[in-house]
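A protein chain is absent from this complex, but the other protein chains hold their places.
A, B and C are the chain letters, set down in written order, and residue numbers restart from 1 in every chain.
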Amino acid sequence: MISPCPVRGKSLANKEEAPGKPPRFTKSGRAGTEFGMVEFKRVSYVFGSSWALKDVSFTLEKGGFLFLTGHSGAGKTTLLRLLYAGLPLHRGRATVAGFELHKLRRRHVPELRRRVSVVFQDFKILPQRTVFENVALALEVRGVTRQHMERRVRAIVRALGLESKSYTRCAHLSGGEQQRVAIARSMVVNPKLILADEPTGNLDADLTTDLMNIFKQFHSYGATVIMATHNRTILNMVPDAHILHLEQGQVAETTLPVEQDEPHTEGLL
Amino acid sequence: MISPCPVRGKSLANKEEAPGKPPRFTKSGRAGTEFGMVEFKRVSYVFGSSWALKDVSFTLEKGGFLFLTGHSGAGKTTLLRLLYAGLPLHRGRATVAGFELHKLRRRHVPELRRRVSVVFQDFKILPQRTVFENVALALEVRGVTRQHMERRVRAIVRALGLESKSYTRCAHLSGGEQQRVAIARSMVVNPKLILADEPTGNLDADLTTDLMNIFKQFHSYGATVIMATHNRTILNMVPDAHILHLEQGQVAETTLPVEQDEPHTEGLL
Amino acid sequence: MLRFLRLGWRGLREMFLHPWAQLFTISAVTMAAVLAGIFLLLLHNVNQELIRNRGAVEFQVFWREGADMEQVRREWQRLAAMDHLKEMETFTPEQALEGLSRDLSGQGALDWLEEKNPLPASAFLAFNIPPGDHSEIWAKGLLAELRVLPDVRAVHYNPVQMDLAKSWLSVSRSVIWPVMGFLALVVALVVGNTVKLSMLTRRDEIEILSLVGARPWYIRAPLLASGAFTGLASSGLALGLLRLLHLRLEHVLDFPPVFLVISFLPMEHCLLLTGVVTAVCMAGSWVGVRQ
Partner (left out) sequence: MLRFLRLGWRGLREMFLHPWAQLFTISAVTMAAVLAGIFLLLLHNVNQELIRNRGAVEFQVFWREGADMEQVRREWQRLAAMDHLKEMETFTPEQALEGLSRDLSGQGALDWLEEKNPLPASAFLAFNIPPGDHSEIWAKGLLAELRVLPDVRAVHYNPVQMDLAKSWLSVSRSVIWPVMGFLALVVALVVGNTVKLSMLTRRDEIEILSLVGARPWYIRAPLLASGAFTGLASSGLALGLLRLLHLRLEHVLDFPPVFLVISFLPMEHCLLLTGVVTAVCMAGSWVGVRQ
């Protein structure tokens, strides 16, 4: 098993700013909220004329574990894309990893993305590169030294059962293997906030269990996890997880504490 | 619900050769076996130095339903790729849809692919085209007239709940929607042989049930179905289905009748 | 046939799915075609100049002093009717003296010679070399013919002139066609590569079509149509640009001793350019499918 918090390796996500440190500047989109917390306030998103998200509000405390559920097309991926600035936030306010998304400047996007590790639904791995290179990419981008990189990549690749494929091009991998590469890449940076979009779609039950154990381990070491999934069986694997169920872009059901102040404020106006 | 065998529409898969008709020429790779039957005899496949399939033999009768199971990387996709001539067959003999794969000529590949409808694990849809265009593509390629095409495409798109997205580019669809487009494209030609690779990976339980009902309907009208899947719950949805469990490229377990003659023959030599 | 047209039409519509790639391709091809066109324009004009000047062999015929001017004039008339004659100038002794005098000082310096003019009657004849390789022999024949005219004392002819003509011919043979060929090759490479490169952006599409059972020509017909469109559009644009350039530069060499009005490419050259570019684009699309 890999250790999410190696004793010697520093936590990479926090390389530039220690958690809890007061924000240095707020104009640029840095928030005053605690690092690692995710907060949405009446967030909406429109594609052309169709609402992918409508008035979504929730607060996930630092170290929380959230399952995003909902039918196909409910808006799960859209919500996650907003979180890593894959889509610009126009309506509502959101805070993630110490950044205020509604104020986010273009040049701060890379910084945000280094704090948020994403497992993409369509993997987004480089087909012409090897497994090792793909996983190492996340570290390389963060300027990690070569030796440290090798050690961490090997560990995570072994943990996901891809050892024998380390030097295979990703174009030559099976669907499940590609998905595991995507997961490995997001895990290797020892993230404090993990967004995983349907990370088990191409994996069988055994691998799914293994994988959920890895996520749980990261979680137990303090990482915040948001996972979109269709797989009902995994919902029970994390006992203390919250669930946010989306229906046509709206929050239909949730086990998260819901703040009622905003509609209240509206009533006052 | 769409009708897999429309009264007026002719079965497209058989457009060029009626089932049961004796094969016209065998040199080119057409087989003497009955159309619709799938037969593998000691088939192996090597990628570089690693065996993706090893000595796989099975026979699936016409109208059969087969689940391919196995861990990630077991060789399910490789087996399916051989069936639609996505990989060349070098070792062993195989017959599918009236074609002998080990003798198949390049110019007969399109003909084979018109008889075999495939749902690809990575969808393989055209991101810049609309849902309608993507689904219609399978018919267009077969030279179907415009009116007939429209009717069928609309029916299948409705059946898969994509009606409201008909004129959306596929690049703008959610993962599950894209998967359904891939399924719709394979279904629209009213196929006699369906290969589906992990068709429910991005779909929730309700949609999966709906989808399996469509597959079962095709099956009940006489189509042969081979489906690779990790999802154990769907195995029980088709009571009369066979299962072929692969492990590291070899048949580990199967409910199909296994022929024992080949090892026997070997023993005689 | 109808189906083929429909596929072609589809190809054209599909170009708009990759507008950027198409735009890049068309502009790159256009520019390559413009470059080729400038070369063609240059060669065409140089060639025209050569054709206008190359073939002339010049003879100077001197009659005996005191030859009967009546007879000389009759001979002049006969000479004026000769084949291939391009230019003819005749000088009576008086004219010759006047010219000489003018050449020397312009002030009637030789007026005192008028009474006893020492100069003979003469004629300057320039002939176009007729097509064919035997110009040397032909010129020798002409020389002999002129020498035996009655009362002719001497015929001068300048073989350097012949050399020049022959050299130009050999230049236009040994340079212009190889250069044109090389040029065509270069344009073909640029255009072909550009088209192949833009095909790379459609590789997935081609793969998917083949996976759903499309026959090769079903895949190729639209690509050929869009290749043809790219070629036609690009060469059309290129010709337009060339024409603009031409209008701008038409009279730039039209000054005193040169008097060269640059002429535009003739129809055949335009068609050639269009044809080559279109063919190359279509070939590029065809080959691109294999990659």
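By our rule, a residue touches a chain if its C-beta (ideal position, glycine included) is under 8 Å from a C-beta of that chain, and two chains touch if they have at least 3 such contacts.
Since we're looking at a predicted model, the values are computed, not measured.
Peer 1: Among the chains you can see, which ones touch the chain that has been omitted?
Peer 2: The chain that is not shown touches these displayed chains: A, C.
Peer 1: Determine which one of C:35, C:143 or C:232 touches the chain that has been left out.
Peer 2: Checking each option in C:35, C:143 or C:232, the one touching the absent chain turns out to be C:35.
Peer 1: For the chain that's not shown, point to the residue among A:60, A:138, A:157 or A:251 touching it.
Peer 2: Only one of A:60, A:138, A:157 or A:251 touches the chain omitted from view, namely A:138.
Peer 1: Using the touch definition from the top, which of A:76, A:114 or A:152 touches the missing chain?
Peer 2: Once the missing chain is taken into account, the touching residue is A:114.
Peer 1: May I ask which residue of C:69, C:137 or C:189 touches the chain that does not appear here?
Peer 2: Considering all chains, including the one not shown, the answer is C:189.
Peer 1: Among C:5, C:85, C:253 or C:271, choose the residue that contacts the chain missing from this document, as touch is defined above.
Peer 2: Considering the complete complex, C:253 is the one touching the chain left out.
Peer 1: Counting contacts across the full complex, list the positions on chain C that touch the omitted chain.
Peer 2: Within chain C, the residues touching the omitted chain are 20-21, 24-25, 27-28, 31-32, 34-36, 38-39, 42, 62, 65, 100, 104-107, 109-110, 112-113, 118-120, 122, 153-154, 156, 160, 163-164, 167, 170-171, 174-175, 179, 182-183, 186-187, 189-190, 193-194, 196-198, 200-201, 245, 249, 252-253, 255-258, 291.
Peer 1: Quickly run down the residues of chain A that touch the omitted chain.
Peer 2: Interface with the chain not displayed, on the chain A side: 84, 86, 109-114, 118, 120, 124-126, 128-129, 137-138, 141-143, 185.
Here is the rule we use: only the chains that are shown with their structure count from here on.
Peer 1: When you average C-alpha coordinates per chain, which one falls nearest the overall C-alpha average? Tell me, please.
Peer 2: Ranked by how close its C-alpha centre lies to the overall one, first comes B.
Peer 1: Can you check how far apart chain A and chain C are, centre to centre, with Cα atoms defining each centre and the answer in Å?
Peer 2: 69
Peer 1: Using the average of all C-alpha atoms in each chain as its centre, how far is it in Å between chain A and chain B?
Peer 2: Distance between chain centres: 35 Å.
Peer 1: For chain C, what residues touch not just one other chain but two or more?
Peer 2: Residues of chain C never touch two or more of the other chains.
Peer 1: Give the residues of chain A that touch two or more other chains, as numbers and ranges in rising order.
Peer 2: None at all.
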